[in-house]
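Structure incoming, see below.
The other protein chains are all here in position, but one chain of the complex has been omitted.
Right after this comes chain A.
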Amino acid sequence: MQFMLLFSRQGKLRLQKWYVPLSDKEKKKITRELVQTVLARKPKMCSFLEWRDLKIVYKRYASLYFCCAIEDQDNELITLEIIHRYVELLDKYFGSVCELDIIFNFEKAYFILDEFLLGGEAQETSKKNVLKAIEQADLLQEDAKEAETPRSVLEEIGLT
């Protein structure tokens, strides 16, 4: 896989993951073009399309589009299920995930993705194992938090 993009129905990019080195300018150009192309497609159209020399596999979940670019010899259907498994992971972690969860916890969305896919290839396809890894990390965070000194009142209400 060369990259994965998550964007909303309004065309707002929610998550981007690039597995090939590209300049920021190229990334922006690709994103713009692709978001436009995918949003222009009607529901019920097929989930695959040729784009430049890549194959695009996308699927819409509620207000979010998940869109992957794969290479010529890659398998479209299994990529579609990569997307689904990622959605399942997010759903399980956040508990019925919605777009807002991904906006406000974007870093978590990245961490989960890194446990599931690395370098554009499936690293661990077992839902249980991926979530175990993430939860372990969260536990480490909890421990760390307890040890922290209490934060100032200003900080608590978000003014800094």
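Note that a residue touches a chain if its C-beta (ideal position, glycine included) is under 8 Å from a C-beta of that chain, and two chains touch if they have at least 3 such contacts; residues count from 1.
Everything that follows uses one rule, which is that contacts and distances are computed from a predicted model.
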Candidate names "V-type proton ATPase subunit a", "Enhanced disease susceptibility 1", "Enoyl reductase (ER) domain-containing protein" or "AP-2 complex subunit alpha"; UniProt protein name, chain not shown: "AP-2 complex subunit alpha"
Those residues of chain A which, in the complete complex, touch the missing chain: 13, 15-16, 19, 21, 24, 28, 41-42, 44-50, 52-53, 72-73, 75-78, 80-82, 84-85, 93-94, 100-101, 103-108, 110-111, 114, 118-129, 133, 136-138, 140-142, 144-145, 148-149, 151, 155-160
